[in-house]
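Excluded from the complex is one protein chain; the other protein chains are retained at their positions.
Here is subunit A:
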Amino acid sequence: MPENEMTVKDVMVIARQIGLSIPEQSVAGVLSNSQLLRGYCDLICSMDLRDDCLPAYEYRP
């Protein structure tokens, strides 16, 4: 397993922080989706953005 791969333990810790109880039959699916999202998060966070590049909270195209 890659060093930064999410584990069931990681998922359970974060779920507890937001008061979410993950049903047993969903643990594998939530883990696999979390790992997929982790890959996307790593990709996004690899991009250097200027400090004046603000979040698009009130997005206008």
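By definition in this document, a contact is a pair of C-beta atoms (placed from the backbone, for glycine too) under 8 Å apart; a residue touches a chain by one contact, two chains touch by 3 or more; residues count from 1.
FYI, contacts and distances are computed from a predicted model.
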item	value
Complex member absent from the view - protein name from UniProt, among "ABC transporter permease", "Phosphoenolpyruvate-protein phosphotransferase", "Dihydroxyacetone kinase subunit L" or "Amidase"	"Amidase"
Hidden partner chain, residues of subunit A it touches	11, 14-15, 18-23, 25-26, 29-30, 32-34, 36-37, 39-41, 43-47, 49, 53-57, 59-61
